[in-house]
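Input: one structure, supplied below.
Excluded from the complex is one protein chain; the other protein chains are retained at their positions.
We just call them A and B in the order they show up, numbering each chain from 1.
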Amino acid sequence: MNRITRRRAAMLIATAATATLVSVGAAGAQSASGEAGPVTLTFMRTGTPSILHPIFDPIIAEFEKQNPDITVDMQDLGWADAATSLSVMAASKTLPDVMYHLPGTVFDMAQKGLVLDLTGKLSAQLTSDIYPALLKAGQYDGKQYLVPSGASTLLLWYNAKLFEAAGLDPDAPPATWDEMLAAANKIHAATGVPGLGLYSKPAGGETSFVFESLFASQIGGSAWDSSKNAYVYDDPAQADNATATLKFMQDMVAEAQPSVVEYGRFDTRTLLRDGKVAMVMDSVNMAVQIKDQLADGTMRVARIPAGASGASVSAINVGGWYIPTNSQHPEAAIRFLEFLMTTQNQIAHTSYGSVPILKSEAATYTGDYWKTITDSVTDGVAEGVAPDTPALWAVTGEQLQALLTGDQSPADTLGNIRAGHDEVYDKR
Amino acid sequence: MDAVRRPRFSPRLAPYLFILPTVVLFVVVLGVPLINLVVYAVGDSNIYQGFTGWNSFENFRYLATSRFAKTIGVTLVWLVGGVAGIVVTGMIVALALNRPIPGRGLFRALVIIPWVVPHAFAAAMWSWVIHPQFGMLNEVLLRLGLIAAPISFLSANTALATVIVVRIWQGAPFMIITLIAALQTVPSEIEEAADLDGANAWQKFRYVTLPHILPVLMVSTLIISAWTLQIFDTVYIMTNGGPSRATQIVALDIYSKVFVESDLGSGAAIALVTLAVVAIIGWWALRQQEERAA
Partner (left out) sequence: MNRQVFHRAGVLLGRYAIIAVWMVFTLLPIYAAFVASLTKFENLGKSFLVPTDFAWQNYIDVFARVPLLAFLQATLVYALGTAVLCVVLGVLAAYGLSRFRFRGKATFVRTIFLSQLLPQVIIVVPIFMLVNQFGLYNSFIGVILAIGATGIAFTILLLRSFIDGLPVALDEAAAVDGASRLGILIRIVLPLAVPGIATAFALAFFNGWGQYLYPLVLTRSAEYTPVTVGIARLIDNQTPWEIVMAGTLISVVPAVVIYLLAQKFLTRGLVAGAVK
């Protein structure tokens, strides 16, 4: 009796499991619809929906008016959700027809055949209008997977009042690393306020970006070798430049607010805003936090100081549009993408928090503020990105934290970064 | 089937009928993912395509590194500190709230708040409380003259203790609610009898109350342990495992393997091994409990 019952129960379970497995195995067989007839494009711009809809709803309305056969359905995705949602959408081949994201992830998906190569499919008018360094940031292995539509560079934001209080000329912000350290020191001596605001809490991309930009300024060129898909500073021949850059970062800690590893970018922005530090290197997103002070001239922006090369070279971090290979309507998607990138529409998008993307767009911005920002783009270099960039950043961020807490010398930090990166490179 | 023909009088089948709905739910919703977990672990897998090919246990290599050894050490401290903290504080607060006391309804409502605050935002709230520059806690301590300089709550030496305290904050409401419910089932006659025997408060707790609520306490402790092992978003947002991996717990390792390094295989391998280790410990703990109950 007992045995019969058990067998029945076991069979029941087995049947249920098999049915489930079979049905899962059958997944993915979706019906494909042709291009004929009205088309609905799904569209996603990662970010805060309440700010994005006012930007994109009018653009979509205009596009639908010009293309009566196409409807655009904009869906929301926050940055906090992005990683998980993307993986699920990619796995189930339900990525939206046009989507915004960061190159690391997009290139990773591209390696797996999930992203459309847009090389040769974009209008010459568009590709020549995008700043070359930005366009390059959307390429991997010579293929254009991403069309940049949002970008940031590293800039030096500073408090003019504190400069004056220390007898420094706010119209002549520090142009070299030594000048910056000296100015910070002088401000601290005169006012008691730490000269620099420094963050390294987000171990990963954000601190890596600072290091990459400073190193680019040290050597006067890109910190990324796109032919080898490796960081230039990982090359033993560059050890002196890399160590000098790390040494400079360590020197900055001495002039910065205490507990650097407990500060993220949000925190250092509030420090600068409240007059608790005199200078912070940060992206254009800083502007939102200090917009009144920028308007009245108390806060100003300058290019980041130059390293040994004598040039101020920032890495440029981009995000942009891509079209997944699962799109049923790639042609309509490309048409919409081109429309998003018209000068007027890009101006609207840039207001979300970006440096200018198009030359025609930059031409409409005037004043010193925009000149400084635009110059940082024209002189900048694309941030190095490969499919395994997040793993590389994790190594760099962790080692930089150790450096900035004073636990590790610049030379050891470089050694550990290189060893960690080599491990990642070896896995390719 | 027997079940259909003779629904009432088949005592051998009855228990299976009672657990059947749960079994079906489990097999259907969790069975396939569990098989997938094993498959991911033994091959080259990524989050976009799943399993893509056999790779001769390559994924398990990370488990032998010194980095993972440190993760295990951190995880043990996190687990023991978090669970012990939740059990002890939960017990104390539950006892304090058990008997009628003016304002009890309000306190019991307030006690559960941390549980309904999503983890991501709780982490943000705590970050403000303990921030070295504008944190409320440092500000108060400074003004009271208790400290001379702001305490660095997330430094390499203090970060783990800090995130454990936050874990206790989040986990204790669960323990408190469960224990209050269990305490209510302690027959008051027995407690009164103990009173008459002249037992002091500790003796009463140790020999009357505790044995009575022990089954619930053990189950809740097991579950809290499982959850503490799983939670990662609080730590992820507060420290991201830093500074320099001082707070890198296993759940964060799994997350960063899967989503940062896009290496689903290694993430699944870590998860599988963790599951196996905890299975052994959990097996043992549950057997203890069953023997006690028998």
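We take it that a contact is a pair of C-beta atoms (placed from the backbone, for glycine too) under 8 Å apart; a residue touches a chain by one contact, two chains touch by 3 or more.
Note that the structure is predicted; figures quoted are calculated from it, not measured.
Novice: Out of B:Ile72, B:Val129 or B:Ala199, point to the residue that touches the absent chain in the complete complex.
Specialist: With B:Ile72, B:Val129 or B:Ala199 as choices, the missing chain is touched by B:Val129.
Novice: Would you indicate which residue among B:Leu63, B:Val77, B:Ala199 or B:Val219 is in contact with the undisplayed chain?
Specialist: Touching the chain that is not displayed is residue B:Val219.
Novice: Of the residues B:Ala120, B:Ala161 or B:Leu210, which one touches the chain left out of the display?
Specialist: Result: among the candidates, B:Ala120 touches the missing chain.
Novice: To test your reading of the contact rule: which positions on subunit B touch the chain that is missing from view?
Specialist: Its contact residues with the unshown chain are 8, 12, 14-19, 21-23, 25-26, 28-30, 32-34, 36-37, 40, 47, 50, 89, 92-93, 96-97, 99, 101, 105, 107, 109-122, 124-126, 128-129, 131, 133-137, 139-140, 169, 174, 177-178, 180-182, 184-185, 201, 212, 215-216, 219-220, 222-223, 226-227, 229-230, 232-233, 251, 254-255, 258-259, 264, 267-268, 271, 274-275, 278-279, 282-283, 286-287, 290, 293.
Novice: Name every residue on subunit A in touch with the hidden partner chain.
Specialist: 2, 6, 9, 20, 23-24, 26-27, 47-50, 75-81, 84-85, 87-88, 91-92, 266-267, 270, 273-274, 283, 285, 288-289, 291-292, 353
As a working rule, only the chains that are shown with their structure count from here on.
Novice: From the C-alpha centre of subunit A to that of subunit B, how far is it in Å?
Specialist: The answer is 35 Å.
Novice: What does subunit B use to touch subunit A in their complex?
Specialist: Residue list for subunit B touching subunit A: 1-2, 12-13, 16, 23-24, 27-28, 31-32, 35, 46-50, 120, 131-134, 150, 152-156, 239-245, 256, 259-262.
Novice: For the complex, which residues does subunit A have touching subunit B?
Specialist: 1-2, 5, 8-9, 13, 16-17, 20-21, 24, 80, 83-84, 87, 90-91, 108-109, 112, 114, 201-204, 257-259, 261-263, 267, 270-271, 276, 387-388, 390-391, 394, 397-398, 401-402, 405, 407
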